[in-house]
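Only a single protein chain was left out; the remaining protein chains are all shown in position.
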């Protein structure tokens, strides 16, 4: 922690701050420049975070030296985290894993049909929502537990791992019973109660980045999961809100690279939400693979006109086949399997 | 709903869309312009929202005619909603109500002392967090139920209503037992499970606007509360995230006016979070009263240097006294009591 | 300037940085913490800004201690700048000055008629665009010099000062001949060639904040004006771009207070562009006066349906009369004349 003082800060102001530091077991380094005095603190920075130094008399600015996350950082763990799943599947290794499926689970027959097709094309994890976060209370809210049952059943029949969203602390146990990966959605990235509950659960988690969250906030939310005991965490970049309206969100390709540099956790890319339109999903997926994403998650539907949610961004199986073929070539060009 | 077709849309595309409309019980109005054909739908628009018209062949753009919220809209209810609280207090009438208190409940003595002071200065509702949404898992998370007990006790002794944040569906019943107003925080504005649970509860609710939410999304979240049976809802503008870093958030004064025009619900302004710095809170509060806010919520602490959270934006009692004096003059200038 | 080193920075890295500092005539203060070494530089910070310290081996982060602007800062000049204009008018003193008029100058008769009305209601500066920055090349681009001639003529007849936008370095001399205040529009806030040219001119300038500019960037652009010799600069907050679409822009009321704290320059508020809709202009103006704006600039048109630009946000004279009446009461409540 570094504190920059106002030009008019007094010697008494400096002493008052130094005393607080001493009380907390920290040493100070006081640098008196021509225009500003700067105080550096030596010792465990966490101790200082409980003190609102901004309100101390004479303080102009407080600067953090260390990232506020620890367990998720590359400094804590140098090598990439590789998450092991059923059927020998992994996320975070050399292979670019593909998760695909409909936005919502709609019926057993429909899900089975699509699951077979996407598996044949190279997807190994089946996605499907049972509890849907919808902006309108009047929109389809998902099939609930019935949807989970269908997802599990189809996963078993096709030998695919499954992923579905958990929205409520009271659903964590239920989801953990049915699916292989619990998804925390963008709107719940800072639902700290949910993060704690999922952190205490033993299932792998995919944490989507909040719509307007910084990478640092995203990593702090992941820190909640690890700090509560769950280290099988994958990050998912799904586009952020910007002023652009031609796309539903702006796919932040930089975030893939930055997150992987700052953290050891694997990064999944979601070009379906990241673009919001089936016409742009393929290019987003190729860009993600080229930039180093560890996995893709893609919405696929056999009849988008009848999808109960997110039809506009769902690919038909033939377009998904094209996407897979193109991504495999790009993966090879960056020395990744797919 | 209006659909604008691509320049190259065919007659078959038009018929396909018209048939869907007919199936849903809607009539269509087809307008063939020189460059584009436009289809308007006549009938209940909600029926159409389940259909992803964007993916129909030939469609370029889909435009909604009606606001997607109903119960919260001025069209549904012309007159202002006035929420009645204990001790004869109201929110949404001619009086500008003031909520104040520390960010977190820290101790019985501390809270009682500050409560007496702010009540003497004109605040009638006591705020204090017991469950705190903190970006870091290592930061102070609140006193929990013990905090609620203290808040209730001090509320009774000072004859003030109380407000505190609920973060988890499992806490709703508990909060409802102790406090007069349940607060839903900015980070949970789209925690739809929580919205439903609080909607089913009988307590007044203060719904904070999400950090990057549009007014429309905020009203949609309020719609969740009303649609689940709770009509005692007040909206709270607490600043939005922008590129500006000199302030913690950007207080969106326009939002006060727009929300009151679109909705019958009262609007509270939070200049403490909306600025993030005690030096700017007073100006934000005056601006809010001048623009028409129905209530203010202000963080006050007797010793911000020792506050366990949000010290930087807390006012000391003497500054709060200045704020109240200034706001009363502005309130009078816009014909409001305070 | 403070440099935070990576955890793995070597002693050689530290020496290399220290040597650079010495070459530039700066002293260093090296603080070796448990987890990070921090280097502070003592001496004129400007010397360091030419060196991209971020790329030096071992550097993690570079933090600026001093604001990069000097002449515009409160530290450079403690007292408020008061700009003197013709007819005894001032901006930046106790009086809240009002600029008003149509978006564009359209005709002599029209401008004269509106000028008389707004002057009678208390406006003292007449606005009117002659060169218009339009997003479309096919939209009305202004009357050019003919518009300036009309503006000057009407200003003289009504004894009002005038303000109009300059868009091109080649127009500066021309504008300076006709008007009392040169306006630099939001889209040109970082048109550095224009800033230099206007900085070398002797006329008062109103510098609008860029649509997505931070306050710091806005002040840096003002610094260009002062550094080139023009100290008669007023800042104008005109709303920033946010995700909100219910209003054209988000009026940043905080910016009024922050800019006045960081700088000695007067701050004008433009609630017409800051809201984009005549229905919201009045509330924005009242909020601005309550927060401490030194002046208002308001678009007024006698027949908005026929306005050649910005009709949607123009007030008719009767609404402008209401705005003036309300703002005068608020001004009195904050001890300002109007």
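The letters A, B and C name the chains in turn, as written, and every chain counts its residues from 1.
The rule is simple: a contact is a pair of C-beta atoms (placed from the backbone, for glycine too) under 8 Å apart; a residue touches a chain by one contact, two chains touch by 3 or more.
Given the structure is predicted, the values throughout are model-derived calculations rather than measurements.
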Self-check item: Hidden partner chain, touching residue among A:212, A:230 or A:272
Solution: A:212
Quiz item: For the full complex, which residue in A:39, A:55 or A:256 touches the chain that was left out?
Solution: A:256
Practice problem: May I ask you to list the residues on chain B that touch the chain which is not drawn? | Solution: 2, 4, 7, 29, 31-36, 38, 40-45, 63, 65-66, 75, 241, 243
Self-check item: On chain A, residues whose C-beta touches the chain left out of the figure
Solution: 212-216, 240, 242-247, 250-258, 261-262, 274-275, 279-280, 283-284, 286-292, 326, 329-330, 332-334
Quiz item: Tell me, which residues in chain C touch the chain that this view leaves out?
Solution: 46, 49-52, 54-56, 68-69, 133-140, 167-171, 187-188, 190-194, 196, 211-212, 217, 220-221, 223-224, 227-228, 241, 277-278, 304-305, 307-308, 310-312, 314
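We take it that only the chains that are shown with their structure count from here on.
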Practice problem: Report the most central chain, judged by the distance from each chain's C-alpha mean to the global C-alpha mean. | Solution: B
Quiz item: Using the average of all C-alpha atoms in each chain as its centre, how far is it in Å between chain A and chain B?
Solution: 26
Self-check item: Multi-partner residues of chain A (at least 2 other chains)
Solution: 241
